[in-house]
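Omission of a single protein chain aside, the complex is shown with its protein chains in their original locations.
Naming follows writing order (A and B), and every chain is counted from residue 1.
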Amino acid sequence: MFPLRVFVLALASLAAVIGLAACGGKDESSSSGGSGAGGGSLTLVAYSTPQEAYQQGLIPGFKKTPDGEGATFKQSYGGSGDQARAVEGGLPTDVVALSLAPDVNKLVDAGLVAKNWHQDKFQGFVTNSVVVFAVRKGNPKNIKTWADLTRPGVDVVTPIPFTSGGAKWNIMAAVGAQKKQGRSPAQSEQYLKALFDNVEVQDKSARDSLQTFEGGKGDVLIAYENEALGAQKKGQELDYVIPDQTILIQNPIAVTTDARNAETAKAFIDYTRSEEGQKTFADYGYRPVLKSVDDPQKFPDPPGLFDIGYVGGWSDVNDVYFDPEKGVMAGILSKKGFTTEK
Amino acid sequence: MIVLIPLAAVAVKSTENGLDGFWTVVTSPQALAALKLTLAVAVIVALINAVFGTLIAWVLVRDRFRGKGVVNAIIDLPFALPTIVASLTLLALYGPKSPLGVDVAYTRVAVALALLFVTLPFVVRSVQPVLHELDRDMEAAAESLGARPRTSFRRIVLPNLLPAILAGVALAFARAVGEIGSVVLISGNLPFKTEVASVFIIGQIESGSLAGAAAVSTVLLFLALIVLVLINLLAWYGRRHDR
Partner (left out) sequence: MIARYGPRAIALGYLAVLLVLPVGFVFYRTFENGLAPVWDALTNPEAVHALYLTLIMVAIAVPANTIFGVIAALVIVRSKARGRSVLNVLVDIPFAVSPVIVGLSLVLIYGRTGWLGETLGDQGIRVIFTPVGMALATIFVSLPFVVREVVPVLREVGDDQERAAETLGASPWQTFWRVTLPAIRWGVAYGVVLTTARALGEYGAVSVVSGKLVGETETLPLHVEQRFAQFDLTSAYTSAFVLAGIALIVLLIMQMLKPKSEATG
């Protein structure tokens, strides 16, 4: 009755529709690329948390400077890992500002960021933060130390380390804290196990886990200081505690190798680390990398502050702790499943 | 075709690590648990939908009550909402801060609930058009011959609706198998307990193991394919039996 010919016709018309759309798409991408040549169009691909800081603070601020005059910006915000994959997949980018260095290194491997991106005054970083404990208003369960997190009856919320690149900071903060207190690697593994015994819910991202915490679940959320500050600013009801030992979260920024406006891109990166740029970041809850802008009152330094190098650096850490099959976390999470199953 | 090329790409990517690598990831306890949970819940959800979807379609087509038009209109809405909204809504209504005092969050029930929410329209909308077209003469004849409504339903209406129900069930099952956004916030994502396959897959992706993610996806798809074929066979058998 209706031969395959008709079916092929359908496919052809479908292809035609796509083709038409493609013409439209081609025009759009070429025109937006073209207008870049004149006034300097920059594409910023960043992780999601600093969106407001960039959109409402840094970009307008940069445009007012002589280097930034006439510059137009295209911006993209999303999960750090997702964004890195997008750039890898061909998203035309001039500046990347991601959540952790390994995500930028992925781009180095793909040839999209220069190998020496971190060889500057700031080691390639633009903002800092620290891992903190977000607690209910008034801290009713009196949670102050890492040991408190393993107390019976304390419900801990933290994202899945395998789906949230940023969640790895939380775990390394815990590991480093143990080391700072003189514990051996075996003991710190024990600690992690005890900690995760108190974790009932895992979310796929830090933002989701904040939402879960806000939704009424948990006594304490392991989070970043800038997110806790940001949430407070937006009226979320929480307090936060900086534990004595915690990790310094360092967020990288870099220019891409195929940036169409490399000069302006570099100028923008310089601006983010200028006094004005750093002050803007501080307003949004980020610790500045520029010492002169640092405010010890707003951003107190805990006595046991350390960085990722202290616990072995990212490449080691990723292998030892976060390998999805053989890593320490994989072991802990799968055993956890077994013991809590039925 | 638009469809086959990307799927082929996924299948090819999954063999990047060789057959060994493929097998290791797919048979890891966590992956197996996630696959089992996903398929089991998807089947249950599909069945629940079959029953309730048909019931709702029946009420919407044959029944009359005030507000029916409104209900009919909003059936598709959960489906049109971005999954994050579905997530937030369910968490707020049926989680720790529930105004109704109902807290099923972070359990397998929550996973089922989220999936039921986003698959609601499928069986309903599959059965409705067929019900509209259904020849009522057969039912009228049965009635005049003394058959009770329930028998008439079971022996006359239901067999005619079966293909439509199964079509809707297939859709519901397919969606439930791949769903992530609406489940992820309310399920708790605990490995072996409430972690669905799609979350596990994302974990693989983020850890840089794209081949592993592709492998599990391929297996999931393959298993889903089997179920869909079964559903189709059921429908075919039902049809043969019919005439």
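Assume a residue touches a chain if its C-beta (ideal position, glycine included) is under 8 Å from a C-beta of that chain, and two chains touch if they have at least 3 such contacts.
No experiment lies behind these values; they were computed from the predicted model shown.
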Of B:Gly21, B:Pro96, B:Gly178 or B:Gly208, the residue that touches the missing chain is B:Gly178
Kindly note down the residues of chain A that lie in touch with the hidden chain.
-> 1-4, 6-7, 9-11, 13-14, 17-18, 21-22, 24-26, 28-30, 32, 43, 45, 48-49, 51-52, 55, 74-78, 82, 85-86, 88-92, 207, 230-231, 234-236
In chain B, positions touching the absent partner = 2-3, 5-7, 9-10, 13, 52, 55-56, 58-59, 61-65, 68-69, 71-86, 88-90, 92-93, 113, 116-117, 120-122, 125-126, 128-130, 132-134, 139, 143, 149, 152, 160, 163-164, 167-168, 170-171, 173-175, 177-181, 197-198, 201-202, 205, 210, 213-214, 217, 220-221, 224-225, 228-229, 232, 236, 239
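Simple rule for what comes next: only the chains that are shown with their structure count from here on.
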Length of the line joining the C-alpha centres of chain A and chain B, rounded to whole Å = 33
Over in the complex, which chain B residues touch chain A? Could you list them?
-> 1-2, 24-25, 28-30, 33, 88, 91-92, 95-97, 105-106, 184-185, 188-193, 199, 202-209, 212
Along chain A, where are the residues that touch chain B in the complex?
-> 11, 14, 18, 81, 85, 106, 160, 162-165, 200-204, 208, 211-212, 215-217, 322-325, 330, 333-334, 336-338, 340-341
